[in-house]
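First, the structure itself, so that you have it in front of you.
Heads up, one of the protein chains got dropped from this complex, but the rest are sitting where they should.
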Amino acid sequence: MKFEKKQAVWAYIFLLPSLIGIAIFYVIPYLMCIYNSFMGTGGFAGFDNYIAIFKNRAFLYALRNTMIFTLIAIPSLMIISFLIAKFMNSFKKISAFFRSAYLMPIVIPAASLIYIWQLLFDDQGTINGILNFFGIDNIHFFSSGFSMVMIILIYIWKNCGFCVILFTAGLANLPNSVHESAHLEGAGGFTTTVKITLPLITPTTFFVFLMALINSFRMFRESFSLFGTYPNENVYFLQNFINNNYNNFNYSQLSSSAIVMSLIFIGIMLAFFMYERKADYME
Amino acid sequence: MKSKSKVKKYLRYSLLIVLTLIFLLPVFFMVISSFMSTKEVSEMLNFNTGEFTSFKLIPGDFSLEQYYRVFFRNPQYLKEFWNSVLITFPTVICQLIVSSLAAFAFGKLKFPGRDKIFFVYMILLILPIQVTLVPSYFMYQKIDLLNNVMSIILPGTFSAFGICLLRQNVRYISDASIEAARVDGASYFKIFFRIILPQIRGGLISLALLTFVDTWGVIEQPLIYFTDRSKYPLSVSLSAGSADTQIIFACGVMFMIPALLIYFLGEKDLRSSFTRI
Partner (left out) sequence: MKKIKLVNLILACFLVLTLLFFTACSADSNQDYIGNNKDQGTDTSSRDDRVTIYTYVDPEDSNQHYDNDTMFYYPILQMAHMYNNYCSMNGVGERAVEVVKFPSRDRMIQQMSTEIMAGGGPDIILLDNELPISKLVNQGAFADLNTFIENDKSENRLNLKNYNRHLLETGVFNGKRYIMPMLYRPDVLISNTKVLSHYKVDSSKKLTYSNLMESLKTYMAQDEKISFLEGYESSKDLLLQYINDNVDREKAKTDFESKDFKQTVQSIKKLITKDMEGEKTIHSVNENNCLFEKGGFDSEGRYFPINYSLPNLQALSNDDFSIWNLDQDLLDQYAQEFYSKINPDDDFLWEDINRQFEQFVMENESDNFNDNLAMTGKTTLMDGITKDKNSRRGEITCGFMINGNSSKELQENAYDFMKYSLGERMQRYVTYDSTYSTSKASDVPNIYNLPVNNEALKTSYSDIGISEKKIKRITKNSSFLEKIINHSQSLNTFVIKDGYYNKNVIGGLVEDFLQDKISLDNFITNLKSKTEIYLYE
């Protein structure tokens, strides 16, 4: 009994710096934000700000685009990196060079690559040049629905390497016997993957998901450098909305949309968390 | 039968190479472009020629002009590079210290409310920066942190990201070794320094790398918190629109070198750490 108490005290000692810092730099601003989301110019406004933003078409655009991005980009990133990881693991020996190559994009800061993307995706850019060669019409990556495709592609390119590394590590840790026994029972490659491999690497998947989610906010940096403060309506994200409301001095609208945005992400994470728990119990 | 498997093997290798190229080419291209003359760069970035732009894999005329301009003609970029260093290095070090301590507590120690607190950390981790940007501004104004590098270093230090990453590492350390040390009468600090730290070295390096990359590329915070333009880090002036296109690639290379250095120095440990996740 005494030992456990001592351990708890020590745990709090180790945790203390972090707890203080988190409280000051994250919890307090978040609470301030929540408080402000209920305040209007004339004092307490209840849910008025929330009702107002859900009537605001710009906000709905932003919400739609953010949801589309999150729901398409994150799963695609996870699937693609899982497939690449499986592919890499199928080699018996592989040079460290290849693994390093995959990590390269995350090491390079967003700002340095903007011009490369412009060269690639511009109306007169390389991709359109290639398409033209095959007789396909220009794609306006900077001013049509393809802007979203472009952002998703860049997001996957940037974060794929890191997720691949995480997945290869997770897969490598699986005992070989698992696959062999499944194979003996006559299960095909696909069934094995879905029924056996995936549940076994759930902790890894969860971590990959977390990374993908965090990094999806960072895509705003790219979007901002590529499209500016007022992008076309297809890549107008919640971050744009919040940022522009800052420039427009609309603090209550800013706060309430920030809260809505955080609630959405908390919801997504909570759902995934439940999934992980469930998988844990199944184990 | 044998030839078929050989074809398959070649296919597999070529796929591997293609994949690798996709990830490497843009980076490679940036380095190449940094050796072009400024004239060639502006020609390349001109989208009005009526022709489609193409990637030149070999510079037309090899020159060090861009580097010369960055290092000798525009000392402002070096100053900004130094500003980036001033922001990034303290953040990385402090984040390592704070996170490893907390990760030990979360990963190996039992205390009431552990899972609940950790869940709060995870939620704070996924909060987009925009949520706290403005309230933080008011707060920094009150405690006089505006225009001070601390306004970026401190939030970076206490980001929950490191705790999440290192906790995974800490959890893979066997309980037996900790138990044995404790039976020997070692204090928790001793356990932390003697057992935990050496075993999560890979995790620490990957955290250092990731925090470094993140802080090195910071854009939003300096724009809002810094009154004084001379304190802006390199990342701000590299973000499109404000940069000088003629030397942009050399700046980009200069910008990514520190991150690459850390990466190559810790590469082995780094990969070993991921096997723990």
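Which chain is which? They are A and B, in the order written, and residues in each are numbered from 1.
By our rule, a residue touches a chain if its C-beta (ideal position, glycine included) is under 8 Å from a C-beta of that chain, and two chains touch if they have at least 3 such contacts.
Just so we're clear, the structure is a prediction, and the values are computed from it rather than from any experiment.
Q: Using the touch definition up top, pick the residue from B:Arg12, B:Lys190 or B:Lys268 that touches the left-out chain.
A: Considering all chains, including the one not shown, the answer is B:Lys268.
Q: Identify the residue among B:Phe28, B:Phe71, B:Phe89 or B:Tyr172 that touches the chain left out of the display.
A: Of all options in B:Phe28, B:Phe71, B:Phe89 or B:Tyr172, contact with the hidden chain holds for B:Phe89.
Q: Can you name the residues of chain A that touch the chain not displayed here?
A: Against the left-out chain, chain A lists 41-42, 56-59, 61, 123, 140, 143-144, 228-233, 236, 241, 244-251, 254.
Q: If you put the missing chain back, which residues of chain B would it touch?
A: 47-48, 85-86, 89-90, 92-93, 134, 137-138, 141-142, 144, 146-150, 201, 205, 224, 227-229, 262, 265-266, 268-269
As a convention for this text, only the chains that are shown with their structure count from here on.
Q: Whole-Å distance, chain A centre to chain B centre, using C-alpha means?
A: The separation of the two C-alpha centroids amounts to 16 Å.
Q: With touch defined as at the start, can you tell me which chain A residues reach chain B in the complex?
A: Interface residues on the chain A side: 4, 7-8, 10-15, 17-19, 21-22, 24-30, 32-33, 36, 84, 87-88, 90-91, 96, 98-116, 118-120, 122-126, 128-129, 132, 157, 160-161, 165-166, 168-170, 172-173, 203-204, 207, 210, 213-214, 217-218, 220-221, 224-226, 228, 238-239, 242-243, 246, 251, 254-255, 258-259, 261-262, 265-266, 269, 273.
Q: Considering the complex alone, what residue numbers of chain B touch chain A?
A: 12, 15-16, 19-20, 22-24, 26-27, 29-30, 44-45, 47-55, 97-99, 101-102, 104-106, 109-112, 114, 117, 119, 121-136, 138-139, 154-155, 157-158, 160-161, 163-164, 168, 188, 192, 209-210, 213-214, 216-217, 219-220, 235, 238-241, 243, 245, 248-249, 251-253, 255-256, 259-260, 263, 267, 271, 274-277
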